[in-house]
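What follows is part of the complex, with its chains left where they were.
When the chains are written out, they are named A and B in that same order, and each has its own residue count from 1.
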Amino acid sequence: MGLTRQIEALLFLSPDPVTADALAEATDAEPEEVQQTLAALRDGYDAEERGLVLRELAGGWVLSSHPEADEAARRLLSRPRTPPLSAAQAETLAIVAYLQPVSRPEIARIRGVNAESATQTLLERGVIEEAGRSQFGATLYRSTDLFLALFGLRSLEDLPDPSAFDPSPEVAAELKERLLAAGDARLPDSDAPTP
Amino acid sequence: MATRHIRASPLRLVDLELDLEVFAGPFDLLLTLILREEIDLLEVDLAEIVVSYIDYLEAKGELDLELATEFLVLIAALLELKSRLMLPAQENIDELLELDPGEAAQELLERLLDAHRYRGAAEHLSGLLAEQSGYRFRSAPLPEHIRKATVPRTDAVYDPARLGKALGSLLTLPEEVEVGHLPQVKISVAERLAHVRTLLKRGSFNFEEAIPRADRVTVAVTVFALLELYKQGELVWDQTEPFGEITVRRCESRTSAWA
């Protein structure tokens, strides 16, 4: 069972620098042996013109890709991930897009259910971002430029007029107030009569 | 505050707090969530709700007739809806009910074979997963210099109309509980109580006489009224054999109900 194999696998799996001692402990090998293996791996990558570079930084040893591949990597990987939006994600994104900046408690109040995981996913995909704090201390969210690009919009002005999709156009009130009122009607609280 | 459309409703089931496996909160919130499909009706144990309701009645010590009627209607609607969901396809219900025992067994057999097939597939998948668990994938964020956002090169992949529609659906006020698929129910426990008491003036009557050509909800509400009057000690009933006639008799005094 090769030490080189194990060390290379461990370096591959560790996103952060890892010390030779930690590698020695994990592989149950002598620290000197591990040091030698690391040096051999590093020199091997270099001599064989591999795509990997092994470096010793302050905190330990870390694998990275060879800089020569950066341009190709950007071409391959810097595209945003765009899987289909779930219903919860579309609702949350619509609320942020139309009402920004808007806090998560408000999003939850409008949707009638909590918006935790949808908000998280939208943040990870880079279509919304944090935009400071509300006066009550809740994190506020707004949409990003990536959001505009993914929806083919030049600016937020280009968002479709919600009245086109509005089931109750006769109610004349601010969009936000109406959304909150509809949300409240879905989630009865103690002092409001139930619909 | 914007104009609020609060419809008058006889419902006051907010007081009925539920603590179910899939839901904790007031009964009517559960209804709203079911109608909005935030909760899958198939996951809800309706028997548990009935038990909660009975506990609630017990605790309150009095029967709120309006509430009881509403509850019966709603739980009946939920039961019907759930039974429909559990059958393969709506249009096949009648066919299914009319299957002879052989056909029913065949139908059941198909389902058992299906279940067997996917249990086998499940074992196969579990085996694959165990076998593959030694192969680990790297999970690390892209280095900053490669990640640099490239917004200008991004193609539009989503339709903005999706956002408008999502917002429009959020503006919709929740629908009232749909019980339209049930025969129009005008029956209430109060009305049935009065009806039974009128019949009792004769001294005794046959249960069938109390429910001529009645639908099932009416029969159920009438039984409910009988139970209530039995509890109050106003009547007793006899049935000599299963499915036989039920004779309801008036009690002359409260104590005679226990005689």
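FYI, a contact is a pair of C-beta atoms (placed from the backbone, for glycine too) under 8 Å apart; a residue touches a chain by one contact, two chains touch by 3 or more.
A quick note: this is a predicted structure, and the numbers were derived from the prediction, not measured.
Copy numbers for the complete complex, expressed as a formula over the labels shown, read A x2, B x1.
By definition in this document, only the chains that are shown with their structure count from here on.
Annotation: 39 Å between the Cα-based centres of chain A and chain B. Looking at the complex, you find that chain B touches chain A at residues 1-7, 9, 11-14, 26, 28-29, 32, 36, 38, 136, 138-143, 145-174, 176. Across the complex, chain A meets chain B through its residues 9, 12-13, 15, 64-65, 70, 73-74, 77-80, 82, 85, 87, 90-91, 93-95, 97-98, 110-113, 126, 145-146, 149-153, 158-162, 164-168, 171, 173-175, 177-188, 192-195.
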